[in-house]
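Only one protein chain is missing from this complex, and each of the others stays in its spot.
On to subunit A.
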Amino acid sequence: MPLVKNKVGDDCTLGKDEALADGEALVESLIKVVACYRHLASCVGGCTDSLQLRDELRQTREKAQKLSVSICQHLTLHLRDKSLPEEQRKEMELLWVAFSSSLELFHVDMCKVFRMSAIFSLDGESKLVQNGFQGGGSEVAARALSLPDLNQAESQVPAAGLEIQEQGIMEQEICRIDRMIEDMEKKVNVLRWMVEPHGPQYPDPVSSPDSASLALLSVDEEQPGNQSPCTRRQVLVLFLLFAVVLLATALSASIVFFS
């Protein structure tokens, strides 16, 4: 992903707008990666936990970190720029808030993954929770890494010994994110209560609601007892209708036959 260093010294509004657009794109992709990381994290410790999943987690984490470092630099630079016009500044502050919130979410998820991988090590000794998952998070990881092809994510299955190394690295990375958050607060003073969001209160429902999973969920919710009377009733009604229709045809047939 392109770094935006070339926008540093640019004073013209066009450059600033580009900077804003770049920032937005970066922040959006960070949000996407953080969302995917969360989905992957929910599989850890479960029965589908595997070295592959851990590797995917690692890759996603690295991507998120790269993104966050670049966003941090980009936004810090622009927000410390005194000559930024007011609306731009507001937009930047919005991005800043979004960035810091996603960083916090990412931090929480990293801590959880760190602790869980310590408890549920994949050496075959610790039991994994049977949580009902069947597939791993490969598709989600592919989405996170923006890879068009799933196979690219699966190409390297890491060796088992890398797990311990990963733990150590993880700890460091968590500390790094910690420090980044602190530094951010020190360098740029964004007044959170002054920031006004643009968007609606409710996210728009997706155009094609996911009817299948909705149906599954609602089926899930229903008590087993309730199902049978409903269906039975329906069946009874159908049967009655059928019987009526049959009677009608028999009558008409007899009329035709006798007339």
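In the analysis below, a residue touches a chain if its C-beta (ideal position, glycine included) is under 8 Å from a C-beta of that chain, and two chains touch if they have at least 3 such contacts; residues count from 1.
In this text, contacts and distances are computed from a predicted model.
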item: Omitted chain (choose from "Regulator of G-protein signaling 9", "Serine palmitoyltransferase small subunit B", "MOT2 protein" or "Sorting nexin 7") - UniProt protein name; value: "Regulator of G-protein signaling 9"
item: Touching residue (missing chain; options A:Val69, A:Leu84 or A:Val97); value: A:Val97
item: Residue touching the undisplayed chain, where the options are A:Leu51, A:Cys111 or A:Ile169; value: A:Cys111
item: Contact footprint on subunit A, counting only the chain that is left out; value: 28, 31-32, 34-36, 38-39, 41-47, 94, 97-98, 101-102, 104-105, 107-108, 111-112, 115-116, 119-120, 126-135, 137, 139-140, 142-144, 174, 178, 181-182, 185-186, 192-193, 195-206, 209-210, 212-217, 219-224
